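One protein chain is absent from this view; the other protein chains keep their places.
== subunit A ==
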Amino acid sequence: MPPTGQPTIDFSNISDEDLSQMLKDYGVSVGPINAATRKTYERRLVQLKTGKLPPSSQTPVDDDDEEVQVRQPEPQRRQTSNLSDSTQSYASSLRDSNYSSSSSKSYVSSVRDSDFSASRSFPYSERHTDLSPDVRSRSSLPADRRTPSSYAPSSLYSTPVKGPTATKVSKEKGIPLWLKLVAVAIVVILIYLIYINMEPAAVNNIPEIQNKMEV
């Protein structure tokens, strides 16, 4: 069942080695090409050459086993689910991890760098349709979020909505960095004041008996 209705380049006649080499030229980490994988690799090469995203070949089914639960990001880039309320909690924890690493990065780059799989986790971002223009202008940036995997091109599974959703959420809900630093500074000052005003260690005024005599 061919996935696309439009005329596509046909790679079914080239040899496995040629197909493999062409994919490697695009930076794809190519596994064995056999009957099970050939079709997928051919599709991948077509996508790379045309830069297009093919539609789904079968009827999408919203059939899943059970309810979705919120997934928190871990340092090793776990995927998160994407309920509208969970995005906010995710965004806040995302910001925390960002600020602890490097506060100099912008929101967009930090979103991009910290968790590539995060942007995958917003496939239901179609709900977030009211993007502001400046956020929309950033939509091209997270396109390379899949680079750690194997291929360079950017527009494979992405919709530009995914990236901006993360940035949009972080913008809406974010506490500015300077405000956080001010809060930390206030806490430090308070601790310092407490320390300064602490009572010295208790002094024992009871005189010692030098000569203890047995009675």
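By our rule, a residue touches a chain if its C-beta (ideal position, glycine included) is under 8 Å from a C-beta of that chain, and two chains touch if they have at least 3 such contacts; residues count from 1.
Keep in mind that, in the parts below, contacts and distances are computed from a predicted model.
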**Complete:** Answering from "Large ribosomal subunit protein mL51", "Alpha-1,3-glucosyltransferase", "Barrier-to-autointegration factor-like protein" or "Protein YIF1": the UniProt protein name of the missing subunit is "Barrier-to-autointegration factor-like protein"
**Complete:** subunit A residues touching the chain left out here are 3, 28-32, 34, 36-37, 39-41, 43-44, 56-74, 78-79, 81-82, 117, 120-121, 123-124, 146, 149-151, 156-157
